[in-house]
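One structure is given here, and the rest of the page talks about it.
A single protein chain has been omitted from the complex, and every remaining protein chain is retained in its original position.
On to chain A.
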Amino acid sequence: MSDDYSDDEYYYDEDEDMMDADDGDSAPSDEEMDMEVFDNDFKLPGKARKKSYEVDSEPLSQAQVERLMQTDIEHISGIFGVDENVASLLLRHMSWNKERLIEKYMDHATAVSVEAGITPKEEKPAKAAASSRAGSSSTGPQRSTRSSKSSNKLKSPSPAPKEDEPYTCPICFDDTQTRTMALACGHAFCSSCWNAYVTGKIREEGEHWIRCMAEGCGLVCPDPFVREALGEDKATWNRFRELLVRHFVGCNKNLKFCPYPNCTYTVACPAAASKSALLSIVPTVTCGASPDHKFCFGCSIETDHRPVICAIAAMWLQKCHDDSETANWIKSNTKECTKCQSTIEKNGGCNHMTCKKCKHEFCWVCMGPWSEHGTAWYSCNRYDEKASQEARDAQSKSRASLERYLHYYNRWANHEQSAKLSMDLYKKTEQKMEEMQISSDLTWIEVQFMKKAVDEVFKCRMTLKWTYAMAYYLDRGNPKELFEDNQRDLEKAVEDLSELLEQPIEPEVVPSLRQKVTDKTVYVQKRNEIMLEDTANGFLEGRWQWNTSVPGLE
């Protein structure tokens, strides 16, 4: 059952793609620190109130986050009277919790400095190696002929090279190395070993907390030491800076690092910083690097799962995951024509299917004849609770609940699949747009309505998809009925537009098609707005009633 190991005690280190924070911006330290914009509480400049399904957020570049870090560092450096690099290590050690750091440091400055890898421990620590217990030698045998002195390392101690003696680095044994480096502990190694070590920690392990190479030494490399060890390797230095920023962001509930590959932007969204806030808002945010970098500030389930809140989206996906075996058959891309039983493959986003063989027209979702959908759109979106009631009498309860689930799952998965197929639709649409330019006198700008329509269809299918997850958990009653009315209206509008887009284009109908598509797009947009707005308001008002307990609610 569990191929998912993420929560387990260990996980595997698949080759994580190393994101190269390529050069880009220069060191932020010298730039002006305009901190008013962004005070400690991350209050955002008063913007006009947005729609209820939108959330206030602020994109921050890496340099801007570095400035926030620098402010904390200067603050601590000033209070404690320590070097900024020391302040930085102290803050990183305490997960950037200034208050706790100040409290602890005031009482136990030395102990904190040792823990933070700034000053060496007083006594030579008896190193408890590996998983073995510290005093293992008491039970152990006399175990080695040569490592009697508590040390497992090779025989060379590491003194700083003396003027006259040739220096041999105890790690690489390369006696041509002349430059050595050491932290405050005095453990000297050649700079080439330091370079390889620091580079490996940053590149391979994504580590910013880099300890001394000596066995059991707890000292940590401060930033200037890292920089010196890296020498001319600017790319790795930038990666190190990015790691520092990621750590800072990870320690701050108001901040999230953009999850898109190679992006170094951060988003501040104080409105979504608490768990309780996530029960009434869906914080879909965009980073400053690109409008395509959309993600949910509250979870990593999906980039935009509006209108459902994170907790319900998570519940639904978990259910789908658990029930995937049973539901698998539905996912399949082929179905049989209800009339002639020939296999039909769904290859467009539209639900209006026409059998190539017998020309039977039917709805992909409910498999009912399309004629019943055309003018009198029957409730294809709504699971007939009454019918389900009857089913409950006739069949076992579990069977009925499976059918209920499948009803919602079917529609959920269908919108997902259709949205995926929209990518093909984009390509087809581009072709059509080119044809249109040739066959009509419309300009490139004037045929953009087609692309706009496809965009809108894609967006609305995402909304629709999640409305089915929501409807599955909504308790019966008036609010749910109104919800499903909105859902049905949106769905019908989307299917109509979708079908219009798949029609072949005859030159003579282009002007009227353009009008129709434009009108429908506007309408679909409006329906989507209503769906999102009303659902978001429902969450804010606490209007929604659930048929199951939602984690965090009540």
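Some notes on this structure:
The rule is short, and it goes like this: a residue touches a chain if its C-beta (ideal position, glycine included) is under 8 Å from a C-beta of that chain, and two chains touch if they have at least 3 such contacts; residues count from 1.
Note that in this section contacts and distances are computed from a predicted model.
Entry comment: the absent subunit's protein name, as recorded by UniProt, is "UBC-like protein", drawn from "TBC1 domain family member 15", "2-oxoisovalerate dehydrogenase subunit alpha", "UBC-like protein" or "cAMP-dependent protein kinase regulatory subunit".
Contact with the chain that does not appear here is found for just one residue of A:Ala214, A:Val267, A:Val282 or A:Cys296, A:Ala214.
From the options A:Ala63, A:Ala196, A:Cys263 or A:Ile505, the residue with contact to the chain not on display is A:Ala196. The chain omitted from view is touched by exactly one of A:Val55, A:Met69, A:Ile171 or A:Met436, namely A:Ile171. Along chain A, the points of touch with the absent chain fall at residues 5, 8-13, 128-134, 136-137, 139-147, 152-155, 158, 170-174, 189, 192-193, 195-197, 200, 204, 213-217.
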